[in-house]
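Okay, so here's the structure we're looking at.
For this depiction, one protein chain was excluded, whereas all remaining protein chains were kept in their positions.
For chain A:
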Amino acid sequence: MNAVSHRFRTLRSLSAVSRHSLRLTQVRWSRYSPEYRDPQTDKEYYRKPLAELTEEEKCEQELRKTQLIKAAPAAKTSSVFEDPVISKFINMMMKGGNKVLARSLMTQTLEAVKRKQFEKYHAASAEEQATIERNPYTIFHQALKNCEPVIGLVPILRGGHFYQVPVPLPARRRRFLAMKWMLTECREKKHRRTLMPEKLSHELLEAFHNQGPVIKKKHDMHKMAEANRALAHYRWW
């Protein structure tokens, strides 16, 4: 498994099969040429006083004044409420490009989480009230962090058989797996008529307390890795 990371995985389709070679055309491409730089929406980057900047940061800022910059996508803002984890989760929840629906489901989920926590808060005694977390964003982040696997399994072909070899995962893969497991669990394992915000809020709260099916899936992965730890030498990276 090559560890080279591709930032953009472009899908190629077979268009014409000629006599000598297979012709591949790109299906998804960008209208920007390579010299375009990514936009910087972080306000703190621009608010830093000139004295605090290092040489390379000064150079970067000078460069940004003259070089071409891509337009920021509609979902990316410089608002204080912007959260990259939540944006990523909304994108993963989105189906068929319906971002409006995905975003509304997300806000309804966070509201549901907040309502449940407030009900618990008002029903609890004074010393329990201190332990109940009511901010839905912290609950969301903590739940996803609890669901992240520490180690992953990769099928490696050796002697005609595929063995599941334990392998350390990069951070973005861990975050992706946590979100993917959460969404799969909510979409497939629940009753058909329950709405997504209800299912998701329930799962997020369970994951926040280190219980529930997503945490169980993470533990199953860890147990398989632990069982196959002798195969770790099949790795070559």
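Note that contacts are C-beta pairs under 8 Å (C-beta built on N, C-alpha and C of every residue); 3 or more make two chains touch, one makes a residue touch a chain; residues count from 1.
In the analysis below, contacts and distances are computed from a predicted model.
Visitor: Given that one chain of this complex has been left out, which of "Sodium/potassium-transporting ATPase subunit alpha", "Coiled-coil-helix-coiled-coil-helix domain containing 1", "Glucosidase 2 subunit beta" or "AP complex subunit sigma" is its protein name according to UniProt?
Guide: "Coiled-coil-helix-coiled-coil-helix domain containing 1"
Visitor: Check each of A:Arg23, A:Lys43, A:Lys70 or A:Arg229 against the chain that is not shown and name the one that touches it.
Guide: The single option touching the absent chain is A:Arg229.
Visitor: Against the chain that's been left off, what residues of chain A make contact? List them.
Guide: Counting only chain A, the missing chain is touched by 3, 146, 150-151, 166, 168-170, 219, 222-223, 225-226, 229, 232-237.
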